[in-house]
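Only one protein chain is missing from this complex, and each of the others stays in its spot.
Chain lettering (A, B and C) follows the sequence in which the chains are written, and residue indices restart at 1 in each chain.
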Amino acid sequence: MTVLTHHRYGKAGVRLFTVEHRDDRHEIADLALRIALSGDFEQTYLTGDNSGVLPTDSQRNAVYALAAEHGVRSLEEFGLLLARHFLDNDPSVSSAEIHVRQAPWDRLTEQHSFVKLRDECRFTTVQATRERWSVISGVDGLSLLNSTNSEFRGFRKDVYTTLAETSDRILATHAVAGWRYAGLEHPWDKNFAQARNALMNAFTATYSRSLQQTLYEMGQAVLHACGDVDAVRLRLRNLHHLPAPLAPLGVQPPAGRQIFVATDQPYGLIEGSVARAGAQHLQVGGEPW
Amino acid sequence: MTVLTHHRYGKAGVRLFTVEHRDDRHEIADLALRIALSGDFEQTYLTGDNSGVLPTDSQRNAVYALAAEHGVRSLEEFGLLLARHFLDNDPSVSSAEIHVRQAPWDRLTEQHSFVKLRDECRFTTVQATRERWSVISGVDGLSLLNSTNSEFRGFRKDVYTTLAETSDRILATHAVAGWRYAGLEHPWDKNFAQARNALMNAFTATYSRSLQQTLYEMGQAVLHACGDVDAVRLRLRNLHHLPAPLAPLGVQPPAGRQIFVATDQPYGLIEGSVARAGAQHLQVGGEPW
Amino acid sequence: MTVLTHHRYGKAGVRLFTVEHRDDRHEIADLALRIALSGDFEQTYLTGDNSGVLPTDSQRNAVYALAAEHGVRSLEEFGLLLARHFLDNDPSVSSAEIHVRQAPWDRLTEQHSFVKLRDECRFTTVQATRERWSVISGVDGLSLLNSTNSEFRGFRKDVYTTLAETSDRILATHAVAGWRYAGLEHPWDKNFAQARNALMNAFTATYSRSLQQTLYEMGQAVLHACGDVDAVRLRLRNLHHLPAPLAPLGVQPPAGRQIFVATDQPYGLIEGSVARAGAQHLQVGGEPW
Partner (left out) sequence: MTVLTHHRYGKAGVRLFTVEHRDDRHEIADLALRIALSGDFEQTYLTGDNSGVLPTDSQRNAVYALAAEHGVRSLEEFGLLLARHFLDNDPSVSSAEIHVRQAPWDRLTEQHSFVKLRDECRFTTVQATRERWSVISGVDGLSLLNSTNSEFRGFRKDVYTTLAETSDRILATHAVAGWRYAGLEHPWDKNFAQARNALMNAFTATYSRSLQQTLYEMGQAVLHACGDVDAVRLRLRNLHHLPAPLAPLGVQPPAGRQIFVATDQPYGLIEGSVARAGAQHLQVGGEPW
């Protein structure tokens, strides 16, 4: 005998672009959303009875309709609005997860011209049941590099260790950082800017003995900068830059010049969570916090 | 005060390609691996003391060395071998996760020629502590399509529902399927072939009232085909094919011809787990099983 | 003073999916199209006068309408149909280029179930003026590998050469192959199958002294297999597989086992055209034939 143990469904890849005219100055938001609803939906799995299933197409329409009525003030507020909408209007829904990603358009003029410079994106994940709500926000794809002030020495050696110790290396990372808010009403955009700055400043200012150490400094910096945040989760790719094989070529760069080969594969992957002492340790979205 | 609550580290994007000569016939394996170790590694985060940290470079070397000594008989066996290696040789390690993906080369000749047809890949994730082991295997990117025998009717309507009911639509999916093995010694390759066939056959044979229903049939089919498996997890993209807007163009296809617009965004996302009654409900890799 | 020297415009990323019912057996086509029109369209560039500009939206509609009326018998026939449509219906158009790519769905059942093998796609480019037509078809992303029967020796050495000669290496390639047809009426699908087989057979059967040599054999094989083709153009990535650095690890594989590191970057890139003696040497689509 088989049983259905877990299930959820929803719409992903929902694109929303909004313009708000404030006299001559336009504000834009360029979002992609993913909605996942859990609840009393077993029958469609087990028998194909769809009578309790709101089409994912209607979920997409809700995005447009709520954006039209309320506007998008911030990712977090809009995510909360959507989660509330599904919980309030569909008694079958016991849990809603709204994931929102924002394309990073920067202003070119004071009026209505924009440039999208960055691959980096801001995101938020709202998870809500009727009893418990959480908001996790973050940045995906923040690429940072220090061309010095990084070493890696004194590590454990085993039978397969061939890596040389180094007291000066390039430290480069592709970072995903998420932070969990302690409540549901905060100045979201201000917190985002503060957290992102804290991440960059900590990376820049840390003399690094390991990327793990830098990770912990980055997490602490977000907690220090954002009183509204009680835990930070970081996932840092260690993007290796290998010294180019110059010796066999019979060439040597002059003092002050270094030649490296940047590589994509393999890469180190360093993960960690930093929390205020006493903050709840939770599973949120399959990740330990 | 801040604390480090969760952490792990390792090497990802490790590429391994092996050739085994069986007389004139060559067997190849083209793998990408990700290793993540948890354990007593706080000091490098907190103080930069690396004395307990085995470099991720040594982890990569272990992949090559163990492949050289033991060969790659199957993804699962090689993943178990690696997990054991890290647990046995490093007392600081309390938990090891090995994720392996295999590029799908097919044989062109009986000797030593191959073609890589598919984007689809086979994967396995081994998770191990000294007490508890789990092996989850699966296929990522299985794309399936039925051009009929699919309907979507009788669903719940809310104030934003505009979707028309349909009794004949295209059902197309990009599937990720994983199955959990009940133990650690099985004919892995045979199980993989049986599970993949079961997924395809169930998709093909099901007259679908919803993609959820098809998901449940696919999960059941894997459990039926593979006695060694006790739970199946599926994540199905519903790839929408919209009728092309022909009416305003004043054209109508002849009977038996249908014209659609395939779309990538947005897409439905249907998730579910199917387990044998009585199988353990676990969190594995952040996912509920 | 500035002048507009070259220009063209059109719609790209047009998705078309067709189903033809032949009793219980369905035939499907899953296409992406790009249309580019050249002609008497200067005014919109110079002054914004759009009176001669057919919207790209109407070009997309033409794809749907012509598919509805005529069906898609083959990529080439449908590309020719579209090119003719634009030349016949818009006197401003002097030249039309239609590029069509087909997703490779394979049949799972005799009726209406399919599986997509996605790494490789068939394409065609039709270029047409009122006087001159050309059809180039091909395959993009054919990945082939021989685990032996490849050497690279006797090459020129310069001051920076450090590569060792080898008499046994892995030869792996990601191939783009295009072939030019001598006329406009051919059994297109049969030619495609023959050309693709010829490419695979020549790659497999050639004892390779360089990927260049293999390229020439592949080109010749297409000309031999397809009497309707008068020139072949190949672009082969040489995907390097480096011996894994086992010696410093103190391990050695048993006889008959080889351990490599597959790499994506850098890669060799070998290009060449093979034509029947006497075939026209043309520029087609910016490429020399």
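Here is the rule we use: a contact is a pair of C-beta atoms (placed from the backbone, for glycine too) under 8 Å apart; a residue touches a chain by one contact, two chains touch by 3 or more.
Remember, it's a predicted structure, so these values are computed and weren't measured experimentally.
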| item | value |
| --- | --- |
| Contact residue for the chain not shown (choose from C:F152, C:F203 or C:F260) | C:F152 |
| On subunit B, residues whose C-beta touches the chain left out of the figure | 159-160, 162, 245, 248-250, 263-265 |
| Positions on subunit C contacted by the hidden chain, ascending | 1-15, 34, 36, 41, 44-58, 60-62, 65, 89-90, 92, 152-163, 208-210, 212-213, 215-216, 219-220, 223, 231, 233, 237-238, 264-277, 281, 283, 285-289 |
| Touching residues (missing chain, whole complex) on subunit A | 15-22, 26, 28, 30, 61, 64-65, 67-69, 71, 105, 108-109, 112-120, 141-149, 170, 200, 203-204, 241, 244-246, 249, 251-253, 256-263 |
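Everything that follows uses one rule, which is that only the chains that are shown with their structure count from here on.
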| item | value |
| --- | --- |
| Remotest chain, subunit B as reference, centres from CA atoms | C |
| Between subunit B and subunit C, centroid-to-centroid distance (C-alpha), Å | 30 |
| For subunit A paired with subunit C, centre-to-centre distance based on mean C-alpha positions, whole Å | 38 |
| Junction residues of subunit B, two or more chains touched | 15, 61, 65 |
